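Take a look at this one; I'll ask things after.
Only a single protein chain was left out; the remaining protein chains are all shown in position.
Naming follows writing order (A and B), and every chain is counted from residue 1.
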Amino acid sequence: MTPLQVCLLVSALLFAIGFAGAVTRRHAILALVGIELMLNAANLNLIAFWRFGPNPGALAGFIFVLFSMALAAAEAAVGLALIIAIYRHKKTSNLDEVKELKG
Amino acid sequence: MFDQLDQIFVALKHLLMGYVPAVGQPFVSALLSVVMVLAVFPGFFAIVTILERKGLGRIQNRPGPNRVGFPWPLNRLFKSRLAGFGQFIPDGIKSLTKEDIVPRAADKVVHFLAPVVMLIPVLLAYAVLPFGKNMTIADYDAGVLFFYAVGGAVEVSVFMAGWSSHNKYSLLGAMRAIAQMISYEIPLILSAVTVIMIVGSLNLNDIIARQNTYTFGIAHWHVFTPWGFAGFILFVIAALAESNRSPFDLPEAESEIIAGYYTEYSGFKFALFFLGEYLGMFAIIGLGITLFLGGWTAPFSFLTWIPSWIWFFSKLLALVFLFIWIRGTLPRLRMDQLMNFAWKFMLPMALLNIAAAGLWHFMGANALRWPVCAAILAAAYVLLGRGLMHKQKLGKRTYRYAE
Partner (left out) sequence: MSLPFLITAFVTLFAAAAAMSLRNLVHCALAFVVVFAGLAAMYLQLGAQFAGFAQILVYVGAIAILIVFAILLTRSGETPNQAVLAPGWLAGMMISAGVFATLGWLVLNSKALPKGSSEAPVVTVKNIGDVLMNKYVLPLEIIGLLLTAAMIGAVVIALKEPSKTDYSGRKT
């Protein structure tokens, strides 16, 4: 297996673990953590393709990763603010109990 | 002769590396550098604890520790008490031999790992600091970014310590400490951005090389420029807050919250926290010296014969003395005053400092840029200071004396 395939398999496994966590856990914050894991897996994928790709000098994959990190930070901030606001309103952070739009 | 003295540690390391076979060279090289840092800085820490206690004592009009002299067999021969400067030895023995109490409801693994997680990033930060000419352990291209990255990892350990103690005061102290650290990280980073902007590189040796030129015998240190001076003051204040030192030590002050996030730590773990806090202080001061005070360069061109590492450690000692002086003089800030200061005063000042530094660069080399940039920064300081204080009713200072 080439080094690129090893990196891609690791990132695929990380993605699957993040996906499993985001879908199976009840707590809202853990769903967000799963999404962050998926974003990180995509970042690893991008870095692997940048490193073993045809033109690493163009830095395209690298810059993509920097922007992706900034985006992930923004999304984590807004997502966690939402979870805090929902908790303040409904007194629960369980995803199964916030399925109604009323209130 | 002084050049050889300057490079004595580098030469020593090359000598020792000559005895190592080629296969082990990278490991032994790294190991030797790490051993040097681990030998020097904890020793410096021990000296600074005793200097701090004596210094604070004299500021508070008392002598400080003055009993410890020579250990038992020798004190029959030398009756001197060394003016108390041996205090760090019994302090060290005490903290190593005290009972290690872990609360019953505490989370044992996290409680155990918190001091370790504090110490590792702090020691990593020493890898990029240039202690002298050619004396950097890891000369990264993005050295300043590495320093700030590992500095941010200390906050995780603060949270681990506060939460795992299962104690409301610890958690409250930890939350306050983390809020303080992340608030003051921004002025810290922004004041370094001005230096990076002017020098054009994140590499610490490049920054020092840019300050290593002399005009009329005075070095081109960044602190001698208007934006550098403002940046240095911002950096020092933010460094005080990052190391949780007075006047920003609300999260760990004894009269406020017992000891904050390390209330439930005793013995060696407390000693590790104490060590980590002081080593962090030295690391941030080291970065401030590198960015603003010229690192290992001499201030005047007729003093360049003094070895570079002596200059670095002298500046480190001088700034540590300044920190001790500030601790003994200024009262503690309340939490809301602290946060207001960071977000409403220091952040705008740091941003204006960046603008002033940009103006400095684009005005070229004429003499007009000095008064213009200084005027911008002084006006910003006065307006911001007055503007933020207009709601508080502060009269003239009055003194009351006991009758």
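Here, contacts are C-beta pairs under 8 Å (C-beta built on N, C-alpha and C of every residue); 3 or more make two chains touch, one makes a residue touch a chain.
Being a predicted model, the structure only gives us computed values, none of them experimental.
Student: Need the list of shown chains touched by the one chain that isn't shown.
Tutor: Touch partners of the hidden chain, whole complex considered, are A, B.
Student: Decide which residue listed in B:V150, B:L234 or B:L319 touches the omitted chain of the complex.
Tutor: From the options B:V150, B:L234 or B:L319, the contact with the absent chain belongs to B:V150.
Student: In the full complex, which of B:S29, B:N134 or B:S201 touches the chain missing from this view?
Tutor: B:S201
Student: Quickly run down the residues of chain B that touch the omitted chain.
Tutor: Touch with the absent chain occurs at residues 107, 110, 140-142, 145-146, 148-153, 155-156, 159-160, 163, 171, 175, 178, 182, 185, 200-202.
Student: Tell me, which residues in chain A touch the chain that this view leaves out?
Tutor: 1-10, 12-21, 23-27, 29-30, 32-34, 36-37, 40, 43-44, 47-54, 56-59, 62-63, 65-67, 69-78, 80-85, 87-88, 93, 95-96
As a convention for this text, only the chains that are shown with their structure count from here on.
Student: Just the number, please: Cα centre separation of chain A and chain B in whole Å.
Tutor: The separation of the two C-alpha centroids amounts to 35 Å.
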